[in-house]
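Here is chain A:
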Amino acid sequence: MWAELAVTTAKVVVVALAMVTTVPIMVWVERRGAAFIQDRLGPNRVGPLGLFQPVIDVVKLIFKEDVTPAAANKGLYYLAPLISLGVAMVTFIVIPFGAGHDVSLFGVPLRGLIVAPDLNVGVLYLLAIGSLSVYGIVLAGWSSNNKYSLLGGLRSSAQLISYELAMTLAVLGVLMATGSLHLSDVVARQSGAVWHWNAVTQVIGFAVFLVAAFAETNRLPFDLAEAETELVAGYHVEYSSMKFACFFMAEYLNMATASALTVTLFFGGGTLPGVTLTGWLGLFVSTAVFVAKMCFFLWLFVWVRWSLPRFRYDQLMQLGWKGLLPLATLNLVWVGIAMTMGWLR
Partner candidate 1 sequence: MAIPTTHFVILASLLFAIGAGGVLLRRSGISILLGIELMLNAANLTLAAYSRQHGQLDGQVFVFFVMAVAAAEVAVGLALLVAIYRRIQSIDVDRLSIMRW
Partner candidate 2 sequence: MSAQYIPVILAFGFAGLVAVTLVGLSWMLGRGKLRAVRKTETYESGMPLLDGSRKRVSVKFFVVAMVFIVFDVEVAFLLPWAVSVRELLAEGNKLVIVDGLVFLVLLSVGYVYLWREGAFDWSRRGSES
């Protein structure tokens, strides 16, 4: 009982801290990557290659003056960033980051590098809790008592809920092929060969999911929430110091979660086709493979951000409702037919 609790706690802390660590790394990658794409230098003063820049930024943010607008609704104004960060930090517990079903720690079976292996709502937990992130944005926009914030918050939340539908429908296709809500089953079904990956068998679903993931994380080309030229900075205009950093961290955490989810759902998770390893070696290798695949998508987020221009809001909504939604439904129909015909494994 206590040993199990200790192992679970350790998993929560290790995985959560690993996810949080991606934030400063991604901030650095993003700034250096942007500089690389735009043919300039980027941060290069603090530490080698400017590696310590994010650390210095965090220290600055913590010591920054904590301004609360006089017109704001105090309670909700403080609650909103907490909701955003909190939601971003609890969603990834159903994602299997690595194998290790035959490994035990202090006599307790590890059951894979996944925080909640038994949760029988599986990925539905992620979708349900993820749908709560709308509140952080709406409340931030409303409680700041600023018309730019309000408009940015409403826009952003309308965008989130629009793309959430397409995303969930794309996930449904994968769940249909798997027959289980557990993400470890989803990974197991894709093991063996590259053409078993859902990215191959459900190309449309994968495309829809990827586009929706960009929109869900509020990244360019869908960062309408903070379209600087029209809305100053969107729903967090009035936020500064660590409260602003909460939104910022939440965005990067969501990006990491979205990448991890894409890898799990469509790219075979931590499995390497043709390779079967067991024990601690299997655990380490599969985790490394998972992280490598994840890095690719994280880089894709950065790459796309600095390559594509922003959508117009009406184009965004039309893409979501008139483009992605029918495509996701089409994918569902395809999976259904393919399964009835026995084309899918």
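Side notes on the structure shown:
In the analysis below, a residue touches a chain if its C-beta (ideal position, glycine included) is under 8 Å from a C-beta of that chain, and two chains touch if they have at least 3 such contacts; residues count from 1.
Regarding selection, all candidates are chains of the complex that A comes from, given by their letters.
Please read all numbers here as calculations on a predicted model, not as lab measurements.
By the touch rule above, chain A in this complex touches candidate 2 out of 1 or 2.
Interface of chain A with candidate 2 (complex): residues 5, 8-9, 11-13, 16, 20, 61-71, 78, 81-82, 85-86, 89-90, 93, 115-116, 118-120, 124-125, 144-151, 154, 158, 161-162, 164-165, 168-169, 172-173, 175-181, 232, 237-238, 241-243, 245-246, 313-314, 317-318, 321-322, 325-326, 329, 332-333, 336-337, 339-340.
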